[in-house]
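The structure under discussion is supplied below as C-alpha cells; questions concerning it will follow.
Missing here is one protein chain; the remaining ones are kept as they sit in the complex.
== subunit A ==
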Amino acid sequence: MQSGTDQAIGIDGTRQPKGPGVAKGLLKMRETGLIAIILLLVVVMSFASPYFLTWVNIRTVIMAFAVEGIVVVGMTILLISGGIDLSVGSVTALAMVIGGWLFLAGFDPWIASAIAIGCCTAVGAFMGFFVTKIGLHHFIVSLAVMVIARGICLLGTGGRPLGLYTLPPEFKFIGQGSLGPVPVVILTFIVIVVIFDILLRRTTMFRKVFYTGSNERAAAYSGIRTKRVIFATTTLCSTLCGVAGVIYMARFGSAQPTFGIGMELNVIAAAVIGGASLNGGTGTIFGAILGAALLSLVSSSLALLDVSVYWQDIIRGSILLAAVTIDLFLNKRRG
C-alpha cells in the first residue's frame, strides 16, 4: 500500500492507470449502491411474501412510478442546471384538465393533448422568463406557479373531475394498453428515460447544463449562454409534466383537478436519492429513476407486509434523509 501511494501522486500525465480505476469508479457511483439496495430489498421481500416476485406485482411496482418517472427526468435535468420546480404536480394536473376540457369541447383527443402539452411548455417558458429575465429564484417562481396552476385547474372544472368516458380506444391505448405483456405506459417511460439518459451523458447540448449548474459564472466565462440553458431546462421540465398529464388522462379516462398534490416532493426526493444535488452540477437520469424505483418498491413492500399507510410517509422521508446523509459522508471522506 505504501509503495502504491508514491505512484498515485505526482505521476506524469503520460502514465495513466486504467484497469483497476474503472472498477473503483463503478463502486463509487451512486447507481451501483442503489441497485445493491434494491436487489437486497427484492431478495428479502421474496422470502417475506410469495406474491412479491410475480410479474403482476413487478408490473404494479413499475406502473406506480412510470408516469411520475417522466417528470423525474425533467426535474433531474432542471436540478443539474441549478434550478428546482415545485409546480410539477399542478402543471401535470393542468395538462389533464386542459386536455380533458378541449376533448369535451369537441377536439380530437390527440390534438387536445398536443395543445395541453403546448400549454405546459408555455407555463415553463413563463417561469423561465421570470427566472432568467427578471432574476427571481426558481423556488419562488415555481411556488407561485404551483398555486396559480392549481387554481386554474379548479376554476376550469369547478373542482370536480371531468369524466372522459367517450375517449376513443386508440387514445386510451397509450394509458391502458399493452404490447404483449408490457404496458404501453412502461414502454413510453423506458423510451423517454433512455433517450434523455443518453442525451445527458453524451451530448454537447446537455453538457452545458452541467457546466451551468456546476458554476454559473465559470460557464458564462466559457462562452456558454447560461440564461438560455436555464430557460430551456425550466421549460423542458414543464413540457415533460404535460406529457405525463396526458398519459394520466388516457390511463384514468378522466381529468382530475386535484391530481398530483405533493408530487413535487416525491419527484425531488427521487432525483436527490439518485444523486442529484440541490446545488446543481451533479446527477444522472438513471440514478434518479433508481431513486424513484426504490421509493416505489418500499411503498409496495410495506403494503404487502400490511404496514399502515401512515407509516409509509415516515419511512420514505427517512430514506431520503439517509441517502443524502450517506452521500455527504462519502463525499467528505473522498474530499
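The rule is short, and it goes like this: a contact is a pair of C-beta atoms (placed from the backbone, for glycine too) under 8 Å apart; a residue touches a chain by one contact, two chains touch by 3 or more; residues count from 1.
What we mean here is this: contacts and distances are computed from a predicted model.
When the listed names "Methyl-viologen-reducing hydrogenase subunit delta", "Sugar ABC transporter ATP-binding protein", "Iron-sulfur cluster assembly scaffold protein IscU" or "Dihydroorotate dehydrogenase electron transfer subunit" are checked against UniProt, the chain not shown comes out as "Sugar ABC transporter ATP-binding protein". Interface note for the absent chain: among A:M63, A:A220, A:L265 or A:L278, the touching residue is A:A220. Screening A:R30, A:K172, A:K208 or A:R251 against the full complex identifies A:K208 as the residue touching the chain left out.
If you put the missing chain back, the residues of subunit A touching it would be 1, 4-5, 8-14, 16-17, 21, 25, 202-205, 207-208, 210-211, 214-215, 217-225, 281-282, 334-335.
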